[in-house]
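All protein chains but one are shown at their positions in the complex.
On to subunit A.
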């Protein structure tokens, strides 16, 4: 019985695609104290292997600007994770891709609050462009589209 169970568990383990990171990934989210969408996004991350510490701040745009997020590409909150900045409602697969690839950038951002994005309601109604940015003044580049 035990053996059968173990084998079944092993089979399940082999059959299930492993997440890129087995361990919990710690992240800190800076958000406006009066905005609720960001909390849904934090929940979404927590269901996908993250532990998110939420820090309400009143000067979010200053924090994202200091973190290097271009002013015209601000998302609705700023997440600090494993040495990178993830701004806005970036889908978790792209966050994990970033943490696996570890490119030489400051972070990535999905500007605005597009419909259908994680944490938002509604239907996705177009392609999302996730930009990579650095802190050396270079123009942002496309990191991923979805």
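The working rule: a contact is a pair of C-beta atoms (placed from the backbone, for glycine too) under 8 Å apart; a residue touches a chain by one contact, two chains touch by 3 or more; residues count from 1.
As a working rule, contacts and distances are computed from a predicted model.
Student: Per UniProt, what's the omitted chain called: "Maltose/maltodextrin transport system permease protein", "Cell division protein FtsX", "Amino acid ABC transporter substrate-binding protein" or "Multicopper oxidase family protein"?
Tutor: Per the UniProt record, that chain is "Multicopper oxidase family protein".
Student: One chain isn't shown here. Among A:60, A:98 or A:130, which residue touches it?
Tutor: Hidden-chain contact among the options goes to A:60.
Student: Which positions on subunit A touch the chain that was left off?
Tutor: With respect to the unshown chain, the touching residues of subunit A are 32-37, 56-62, 64-65, 71-72, 74, 76, 111-115, 120-122, 125-126.
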